[in-house]
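Heads up, one of the protein chains got dropped from this complex, but the rest are sitting where they should.
Chain lettering (A and B) follows the sequence in which the chains are written, and residue indices restart at 1 in each chain.
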Amino acid sequence: MTCLPAHTDKKLGLVIDLDTCVGCQACVTACKEWNTGGYMAPLTDIDPYGGDADGVWFNRVHSYEHMTEMGGRTVNFPRSCLHCETPACVTVCPTGASYKRASDGIVLVDEDKCIGCKLCSWACPYGAREFDTDVGVMKKCTLCVDRIYNDNLAEEDRVPACVAACPTSARHFGDLGDPASAISQLVAERSGVDLMPELGYHPTNKYLPPRAHTPRAASVPAPRLEPVQAEGGFLGWVDRMLSH
Amino acid sequence: MNHGPLRGANSAPSQRSLADTRAPNEGDGVDTSPDVSDSIAKTTCYMCACRCGIEVHIKDGKVRYINGNKDHPVNRGVLCGKGSAGIMQHYSPARLKKPLLRTGPRGSGEFREIEWEEAFSIATERLSRIRRTDPKKLAFFTGRDQSQSLTGWWASQFGTPNFAAHGGFCSVNMAAGGLYTIGGSFWEFGEPDWDNTKYFMLFGVAEDHDSNPIKIGLGKLKARGAKVVSINPCRTGYNAIADDWIGIRPGTDGLFVFALIYELLKAGRVDLDYLLRYTNAHVLVIQEPNAADDGLFARDSGGNPLAWDRVAKAPVSATDSDAKPALTGNFQVDGRRCVPVFQLAAERYLQESYSPDAVAERCGVAADTIRRIAAELAHVAFEQAIELPVAWTDWAGRRHETIKGRPVSMHAMRGISAHSNGFHTCRAIHLLQVLLGTVDVPGGFRFKPPYPRSAPPGPKPAGKDVGPMTPLEGMPLGFVCGPDDLLVDDVGTPIRIDKAYSWDAPLAAHGLMHTVIRNAWAGDPYRIDTLMMFMSNMAWNSSMNTVETMAMLTDSDEAGNYKIPFIIYSDAYYSETVPFADLVLPDTTYLERHDCISLLDRPISHADGPGDAIRHPVVEPDRDVRPFQTVLIELGARLGLLGFVDDDGSAKYRDYADYIVNHERTPGVGPLAGWRGKDGTSIGRGEANPDQLQRYIDNGGFWHHDFADDQRYYKMANRSYLDFAEYMGFIPKAEPIVFQLYSEPMQRFRLAARGHGRVLPPEAERSRIETYMDPLPFWYTPFEEAAVDLEKYKLHALTQRPMHMYHSWGSQNAWLRQITSQNRLFVHSRTAAGLGLVDDDWVWIESINGRVKGQIKLVDGVNVDTVWTWNAIGKRRGSWGLKDDAAESNRGFLLNHIIGDQTSADANGKRYSNSDPVTGQAAWFDLRVRIVKCAAEEAGFTEPQFERFRQPPRFEPSPDKLSFGAEFRREREAAE
């Protein structure tokens, strides 16, 4: 049913730290390799060795240059499904293939119902959905629904593949609906933001802005270095220091 | 929470599984607990040089997926973009299938398949003849080789000095610069104290060594809010997240560092106590111009360096722990004028030419910025010093109640290394660290065992006495301490084909693989018979001057014989170098083989303890291929090499796995340190343990030993650590390691240049040796910059590999190439505007060595005088299983084509390798270019273009579609 649940028990999602992401693509391929054999398998690659290579990926990392009066910064920006609270990608679906889970808020596609009309991808402002032309259905991030509850994995491995792989710890996972959760507190502490809040999709995933060029930036309150005031200059100073 | 002990790097509360991981009753029919794998094999990744622990999940005999091993000391569960794409590397359509023998002209790609027996007999016949006549006619060079303790030993037993891996064109400046200064190096052989550092400086580092550990560490710094400063012309990757990005002009890092040192010295912000205890700052240097020992250390009769005791007013052994040595002053010892090292250093670095104001313009960094960074370094090192409440005892038996640390750390890599002034720049960075007292202290840069070793480490390069049927007296690569150790003949001609350890590159600790093809082609210093290579793309992205290199590989003499008569090459994939081989030995993928990541070579230690690891076959090859190391061992046995055969002449080792377990380099010390001894209870030393590999497999593919708390810091002078290091064989004796601010071995070369000593440089080399073998680090203009018309070639040009391909053999695969299959030339938008260029323009990139065509992309995060591109994206048509329309060979380009492999001719008309004059490190980043918009009809495709390689027998065209993983789903659904 593509009507949205009035309420979800949890709001599972990701938090991505743009201050820490180095753009290494680890989350990108970790996602690809888990999911190409996972719930939405396969993530088909068309022309994988040719000039028009075009595969299905659930997670993509862009890079930007952000220029402000304070200076410039290169920002690596992972982009995947934000598991919005009011996702139009779900409500536009004519078949019920797209749905938002009432239990945990994950937005999923039931492939067997998908007719491949692509309208959901039009309705997603974030480009989270990618069409598998070979299978003829829409595919998207499942928040690793087949990992996070998987009894066949060790408990500690029941996190999305992208979070497990991220070498810089720039990705976080948890219940953003619970203000007491570690992830919600992280968002509060670092003033996490919504993407395109003006569109009213109420994304669950949050992004932590870079700290450089802000009052949160790491800084060292170092006084200016002054030459040693001693007879004989620096070498004289060394002498006296050693004689002490 | 419901968690047991937390493992792995990503275990912050916001990175753990849900408190309750029971699937909610959603009723949507989603199988939230699908069966994942039939088995999990724990082995070591080889998608780059980082050596992370991986868990390979096997389902129905196929690799389902690969994730990081949480217990592994290198990656602690995380995995990079390459590691997770290993599946596509393993199943690449470009994998070689069977040994190949060339049938067409070299470089065409025309081969016929042969059986292994024929391959062995061809190789054995040829190599056996070489060994009987002149073993150095075999040049054996390996590329991204993680088995150099085997390959080097093999070369040594064969009797050829002509062996090296790819370090010479990779980062030998970092290795040599560090090892000759502090007995350890950046690279992957040391690491910042990520948990304690408060100020981290990153010089010239892209993805680089040490891939995942640096990322994990940066994550820790970011979580703690420690300050990260990057010095790099390009604001990419790690540099993007720095709190302070210093977009320095390439090749001027040394100047920048000297300006920091100038500021610190001037303000008296150096750690004198540390210098006295752990360095040679107080050692007396003889100052007697024209004397044969000028610039050498004053020594007592026992050969111990002397210092001047301020209290006793007399010379004293520099290692006397009770002395009160002077750091400044002029002293007379045995009637000779001497000054402490520190005074020489202070005099040099307090020169105004090293002041921030003097270097600012050249570095492209404001003087105020340099002063600010210096002030910050001093502030953190001295005002924010830390102490760990752990007692330890130093080498002299002095007990310290706490471990004191200066929480400033540094890491430097390729951007420093790949310049012709890289050795001295690397030494300068170590000098800066040492002056701040921050090497192997809490919060500082830390050694990973088996480092530190004496500076420089012990073994000298072997190869002086090459003769038929004679093994070398040691390993081909080592560390020279003066001209006597060089591998040159009586008239100064190099003994090695790559001219390592000659006057061209005296401290060439990693050899000069990048010179081998030219030298072998030119017969300079002599002709060789066979070039044997492993896993190095020398006919493409691993060579400078690629176009000429390919021509040299295919050039023939008047009689029509190839100038390099025979080429044997081992590779797992149909790379650009395979078509140039006469005999191709197909290697396996990294999931199909045994390997050892050994303490004798490049282990997986971290600063808190040594470790090593193995690879073991987790899937069976489906092709007639064999691991190169096993092939090499069999070749050794067939040739009857000492150590490879038993007394009866039969093969000593069945295969590489057998060698790993049973080989002993010295009694009780073998490739693996864990579970030694018959019962597997010893570490480091002990008899071979037949169950050793299984013990490794049971432990997740690795062995790791954790230091006691008092062994973790000050390893250069820590009694407990030094004793352990001696036991393990890391160092010959448990003696302190003294940091060499002033390098006496280098001064010995200078003296030779002045005519002193037994081994003297040819007249024409003397001024070069005098200049560059300076015992104190200094800065000079990179060679190409000094040689070209800077008005014409205004721009520096750099390359770096993208993070998702860094150091990855056959970096492109079906997944990774979708991320990057075309490289752009990144140009600062202001520079582009000045040249009338806009985004997406196609340009000629021209150097004195040629031109290449590519498409530009405007950026702001780059030094304004620098352009750069992703390296090794361009591929030659017909290689790597790529189709003819692949972007890599139509729009991607190699900058290598325009990087000269030789310097411009000097006054004597001599052209040297385009390398650092001290170490022979390839000077990739000295390149100067100009860019010119190309004509409209030239836009849209790269040049130069090369003929398409023919495909080996039975190579099917690569698939038009990949549905990897569909089979796992089918299986799951069928089972339901």
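Note that in this section contacts are C-beta pairs under 8 Å (C-beta built on N, C-alpha and C of every residue); 3 or more make two chains touch, one makes a residue touch a chain.
Here is the rule we use: contacts and distances are computed from a predicted model.
A single chain of the complex does not appear, and UniProt lists its protein name as "Anaerobic dimethyl sulfoxide reductase chain C", one of "Secreted protein", "Heme exporter protein D", "Anaerobic dimethyl sulfoxide reductase chain C" or "Acyl-CoA dehydrogenase". From the options A:Leu18, A:Met40 or A:Ala222, the residue with contact to the unseen chain in the full assembly is A:Leu18. Checked against the hidden chain, the listed residues A:Arg79, A:Arg101 or A:Arg147 yield one contact partner: A:Arg79. Only one residue in the set A:Val135, A:Ile148, A:Cys162 or A:Ala218 touches the chain that does not appear here, and it is A:Val135. Residues touching the missing chain, restricted to subunit A, are 1-4, 18, 28, 51-57, 60-69, 74-75, 77, 79, 88, 90-97, 113-119, 121-127, 130-133, 135-138, 193-201, 207, 209-210 (touch as defined at the top). Taking the whole complex into account, subunit B touches the unshown chain at residues 818-822, 857, 859-861, 887.
Operating definition for what follows: only the chains that are shown with their structure count from here on.
Rounded to whole angstrom units, the spacing between the C-alpha centres of subunit A and subunit B is 32. On the side of subunit A, the complex with subunit B involves touching residues 9-10, 12, 15, 17, 19-26, 28-30, 32-39, 41-55, 57, 63, 65, 67, 72-76, 99, 101-104, 108, 110, 134, 145-146, 148-153, 155-159, 161, 163-175, 181-183, 186, 210-212, 217-228, 230, 233-235, 237-239, 241-243.
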